[in-house]
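What follows is a set of notes on a single structure, which appears directly below.
All protein chains but one are shown in place.
After this line comes chain A, so read on.
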Amino acid sequence: MDYLVIEGYKEAAENFSRESGLQPPVELDTIEERTLIRNAICRGDIDEAINRTNELNPEVLDSNPRLFFHLQQQRLIEYIRAGDIEGAITFAQTHLAPRGTENPEFLRELERTMTLLAFDNPPEDIAPLLGMGQRQKTANELNAAILASQNQGKEAKLAGLMRMLTWGEAMLDERCEYPHVDLTTGLLGGEVAKAEDAAPEG
């Protein structure tokens, strides 16, 4: 359930909840909201993402100046991507400059983003700002903040368990031989072999 909620599989979470009788840790409608917010950022509609986030919980952006700055930075990037230089400059002056005054730590990042305006083909160090990876990064940051506001972890516990399992196996590998867990099937190494042996040859 934790994995389905955090990763945003609303329908699967609903079905799992119904069939297993488990109570979901959050209202499942918020999963859909989170997905919509993430999608809005991924398609570059930052206004929509901000409005939806404020609708969901007005404290998320008000209590997280860094996240809010990154969303505004993403808006500036979208202006630049669309070639709206005048709009970009106006937006930076009215919305981003005050953030720099309030938190000088943002100034360098703001300057770096504004540098995009100077190049048709931005240099390597700032080019990634225009990439899809930047949108994904912003979306992930906002997603994590929303999850935290709902008392949810930033990532599914399952991922942590998998990492711990891999680490544990690596540690054991140095000391002894034992049947490994095959992560693709969820079976132990020996069981995989047995299953393969038992399979009828075609």
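Remarks
In this text, contacts are C-beta pairs under 8 Å (C-beta built on N, C-alpha and C of every residue); 3 or more make two chains touch, one makes a residue touch a chain; residues count from 1.
FYI, contacts and distances are computed from a predicted model.
Between the listed names "20S proteasome subunit beta 3", "Glycosylphosphatidylinositol anchor biosynthesis protein 11", "Sodium/hydrogen exchanger" or "ARM repeat-containing protein", the UniProt record for the complex's undisplayed chain reads "ARM repeat-containing protein". If you put the hidden chain back, the residue from A:G21, A:G83 or A:P104 that touches it is A:P104. Within the complete assembly, A:P65 is the residue of A:P24, A:P65 or A:G87 that touches the hidden chain. Not every partner is drawn; the one left out touches chain A at residues 50-51, 54-55, 58-59, 61-66, 68, 95, 98-99, 101-105, 107-108, 151.
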